[in-house]
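Note that one protein chain of the assembly has been removed; the remaining protein chains are unaltered in position.
Chain lettering (A and B) follows the sequence in which the chains are written, and residue indices restart at 1 in each chain.
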Amino acid sequence: MPCIQTKVNVGISPEKEETLKKELGNAIALIPGKSDSWLMLTFEDNCRIAFQGNSQEPAAFVEVKIFGKAPDSAYEALTAEITKILGRELGVGAKRIYVKYEEVQHWGWNGGNF
Amino acid sequence: MPCIQTKVNVGISPEKEETLKKELGNAIALIPGKSDSWLMLTFEDNCRIAFQGNSQEPAAFVEVKIFGKAPDSAYEALTAEITKILGRELGVGAKRIYVKYEEVQHWGWNGGNF
Partner (left out) sequence: MPCIQTKVNVGISPEKEETLKKELGNAIALIPGKSDSWLMLTFEDNCRIAFQGNSQEPAAFVEVKIFGKAPDSAYEALTAEITKILGRELGVGAKRIYVKYEEVQHWGWNGGNF
């Protein structure tokens, strides 16, 4: 029951999206108990994003939402990995990427809550 | 002070949006103290959403944000109802729908906070 939502101000081609799906699918396993088999991903490209007043250079806002909790070290590792992925695949600099985490207590799937 | 945000990877026609507005407006009353008279709804259709690596079949990510707290049973009932609505109106299968809840402590309206 994790969800990673990626907003970037650059384009994401369908091919890049496939690559991102695979790589984020691997990355989520850095959170104990989470895997690609429960992962939902959303992608929004060409967003209007400004960071430090600058909306010209590539930038990303990534929201990682997980059911339950995880140790700080897992979030650290996931931030490092997501930052690498977005840098390599979309050319977003590490200093222009925020990764925000939300630990969720109530999460529904298949008509019921976990 | 609830808000239901619906992201789907299928289209939502203006007619369907009207239907969803009515049905979600009724559903929110499953949360004690909440009603359509304070409900904000946002709809995003044709989103890029992948679940379990699959972005072909219909899928939905729904975020329910409420001011304050509610009993687990209310969230259970709302998940069931939202899942039914999205299945019936948009053809999204229950196993492709996440409904995530956020209990909010600070919420502003009309220039001040509740």
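Heads up, the rule we're going with is that contacts are C-beta pairs under 8 Å (C-beta built on N, C-alpha and C of every residue); 3 or more make two chains touch, one makes a residue touch a chain.
Remember, predicted model here, so these are calculated numbers, not experimental data.
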| item | value |
| --- | --- |
| Selected residue (touches chain absent from view) among A:Met1, A:Leu20 or A:Ile49 | A:Ile49 |
| For chain A, residues in touch with the removed chain | 7, 47-53, 55, 59, 61, 72, 75-76, 78-80, 82-84, 94-95, 97-103 |
| Touch residues of chain B, complete complex, unshown partner | 1, 3, 5, 12, 17, 21-22, 25, 36-45, 65, 102, 104-113 |
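Note that only the chains that are shown with their structure count from here on.
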| item | value |
| --- | --- |
| Gap in Å, rounded to a whole number, between the CA centres of chain B and chain A | 21 |
